[in-house]
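For reference, the structure is listed below as structure tokens.
Heads up, one of the protein chains got dropped from this complex, but the rest are sitting where they should.
Chain lettering (A, B and C) follows the sequence in which the chains are written, and residue indices restart at 1 in each chain.
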Amino acid sequence: MISLKVVLADMDMPNPTMLASGIMGETGGSLLAMAKGGAGALVTKSIGSVPRAGHRNPTLVELEHGYLNAMGLPNPGIEHFGKEMAEALMGGVPVVGSVFGATPGEFAELASRMEAYGAHAVELNLSCPHAEGYGMELGMDPEIVAGIVKEVRSRVNIPVFAKLTPNTHRLIEVAQAAEGAGADGIVAINTLKAMRIDVDMRRPVLHNLYGGLSGPAVRTVGVRCVYELYEALKIPIIGVGGVEDWRSALEYIMVGAAAVQIGSAVGRRGSQVFGDVCSGIHGYMMDNGIQQISQLVGVAHD
Amino acid sequence: MISLKVVLADMDMPNPTMLASGIMGETGGSLLAMAKGGAGALVTKSIGSVPRAGHRNPTLVELEHGYLNAMGLPNPGIEHFGKEMAEALMGGVPVVGSVFGATPGEFAELASRMEAYGAHAVELNLSCPHAEGYGMELGMDPEIVAGIVKEVRSRVNIPVFAKLTPNTHRLIEVAQAAEGAGADGIVAINTLKAMRIDVDMRRPVLHNLYGGLSGPAVRTVGVRCVYELYEALKIPIIGVGGVEDWRSALEYIMVGAAAVQIGSAVGRRGSQVFGDVCSGIHGYMMDNGIQQISQLVGVAHD
Amino acid sequence: MIERALTRQETVSVAAITEEAENVLTLRFDWDQLAAPGQFVMVWLPDVDEVPMSLSYIGGRKGITVKNVGEATKALTSLQVGDRFVVRGPYGRGYHLPQGKILAVGGGTGMASLLPAMERIPADRVDTAIGARTEKELIFEERAKGTSSNVRVSTDDGSKGFHGNAVQLAKEMMDASDHDAVIACGPEKMLYYLHQLCVEKGIPHQMSLERYMKCGAGLCGSCAIDGKRVCREGPVFSGEDLKEMKEFGRQRRDECGGRVRL
Partner (left out) sequence: MIERALTRQETVSVAAITEEAENVLTLRFDWDQLAAPGQFVMVWLPDVDEVPMSLSYIGGRKGITVKNVGEATKALTSLQVGDRFVVRGPYGRGYHLPQGKILAVGGGTGMASLLPAMERIPADRVDTAIGARTEKELIFEERAKGTSSNVRVSTDDGSKGFHGNAVQLAKEMMDASDHDAVIACGPEKMLYYLHQLCVEKGIPHQMSLERYMKCGAGLCGSCAIDGKRVCREGPVFSGEDLKEMKEFGRQRRDECGGRVRL
């Protein structure tokens, strides 16, 4: 019997696809819709301590090969997010609460609120490239990252994932620091810092000037990062960046990802992208006589 | 009279388009062909001290939105390159000698050989992501870069350009170090470190495992880098990464590039891409009442 | 397998301006892009904002009809002929053109979204109810007459036509003759009661909704209503879709994604 089941740091998932943070993850209803589409786990929008409107529009640019976004971490704040979590949990798959903060204490507080709301794990956004004082600004420094992970780890009993940025040559160091501080998994990659100019208007399109590049354009960068992480770490890695079909999901799995997250592809393919990826993987396993998806994790290193 | 002429660190160019290093730059004949296609200047393949075969094939992957390459710096060696330079110089546009080495002394020696061959400027490859001991391994450290630039600067009388990597969060620091050490211009960006897996074969496609991503996929990253560099530097910046038409060239110019280099687009569009970009820019200048291309440099910062 | 192709982003310039009513005007612009009735575009005014607007004209010369309600719409309604702005799209799913006799019900700027659909249906198959608070805010009455055999108007204050709201007028028109389908766009409260009415009478219907939109492209989730994206699965939803929505007519979201009671 072919099985796509994954146990990710104690989290039981029916399949290795997860909704990536920030895409359709702000409301309980939209999270539920992704579970219906077949996602094996759901990551919420990154939630902060207080409501936040995010950057002014334009916050998104469509490119032929992906998207550029500078949403600026809009979110209703942790206080109001309990209702959304309650709804999302009805999807029957694990829900991972993504949080962002400026200090270890803020991260830990948010994480423990997420735990209280019933989150199966917490994901620390240490990698957003377009929100000053948050995200990537912290996530490029191994010591800061270790401090945050340690504090969170000591305050919650659910798995803690650290989501990292590829916008530095220190990715591996940072990941090892997170592992050393007790992280249960590494999520890579967040978006690449990027900018688009409107030549007619002679200015950057995004109101925030720069933003984060996602989608197929970043896939080869993400796959490279996961390959390198797999050689350097013992904890599981969750691959993200440009997954849009079963082949791109398997690229990540073969370089060492225990699971993959899908974000941008939801834009054009809708929630069924999760189901489509899974049935594609199932077909591949059938054709190749593979029973457990775990048999494929890391095979590209042999 | 509309003019596309550019004076780049004393180098007179008929237009702001240059051939990027490593594309059709290994032989005099192919460099000449790019001049015929309309390039305003030619950068040679990066040349080292001795002949080098580069990595074994596959050295290139075609993607929908670009290429992944790990050529591994194949080149005939500086000794044999004089003949190619002599031929390239017949193109009537400036020829920039690109060189790579492991030490300041090696760079300086190569640069002065290039000067002797008649190069109008020298470009230091501090950014190749797939050749051990060279390129990016040096180019992420401001001190190493300053040391190399200083040594080269003291040995040649032609302009010295430093070509930098985006695979680090220290790009600005590195560029400032190069400027401080006497560089006459910064070239950005080289390719992004990346990897592609063949899912059927379950292994990386490139024989070198990882390589460098180029083409439209990296354009928004390159534009962001040039935008940041323009705010931090006084010396001219040469933009490169995903330029394929006049709009993408103007994106770079508007964020502050004095000139642009074109590499990947030569693959599918051929040498006429230079002429096409220039006539497109000419049309834009006509429509917008602009006489000198320099009037557009950096306008996206206003 | 790709559901939707890339949308185009393009700079256009104002070709003509028509004042439709107090504080409402139509900007026409030439944009060579296929669009279906009911689709919308994201309109960017540099330095100001980027906001969603229904296409009120979908031929080669397109149009948006803007009501001045805040900063972005004020800037849009201040544009002059020749001024430039940037559009991306078209986005969303529009109306499926229904068979038989149609009743089109528009409130406020809702007529902007309906008219391109009405213009693709023979006039003798279309009845129209246009609602406004007062005569001065009434729009597109003449244009509706060109594409509809029977156009009636309601005003809340009775300053013109039927004295009452658009739903009451629609009920009267439904009672007066049989309709095979209803298409509607307007304030959500109006749509909500019209939906109840249609369900009661068993008339198939489609309604175009509005939600706070950021990306417009189906990613950010800010426009979600019961997990459906107004920018992608909508803005036009069928009566069946609407029936299943717990938030329809009851709740929207603010810019932070917080719940707001309607």
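In the analysis below, contacts are C-beta pairs under 8 Å (C-beta built on N, C-alpha and C of every residue); 3 or more make two chains touch, one makes a residue touch a chain.
Because the structure is predicted, anything quoted here is derived from the model rather than measured.
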For the chain not depicted, the shown chains it touches: B
Options B:Val6, B:Leu32, B:Ala175 or B:Ala259, residue touching the unrepresented chain: B:Leu32
Selected residue (touches chain absent from view) among B:Thr17, B:Ser49 or B:Asn69: B:Asn69
Residue in contact with the excluded chain [from B:Glu106, B:Glu151, B:Glu251 or B:Asp276]: B:Asp276
Where the unshown chain meets chain B, residue by residue: 22-27, 29-33, 36, 45, 51-54, 56-64, 67, 69, 71, 74-77, 80, 83, 198, 200-201, 203, 205, 245, 263-264, 266-270, 276
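Note that in this section only the chains that are shown with their structure count from here on.
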Most distant chain from chain B, judged by the mean position of its C-alpha atoms: C
Intercentroid distance (Cα basis), chain C paired with chain A, Å: 36
Cα-centroid distance, chain B relative to chain C, in whole angstrom: 50
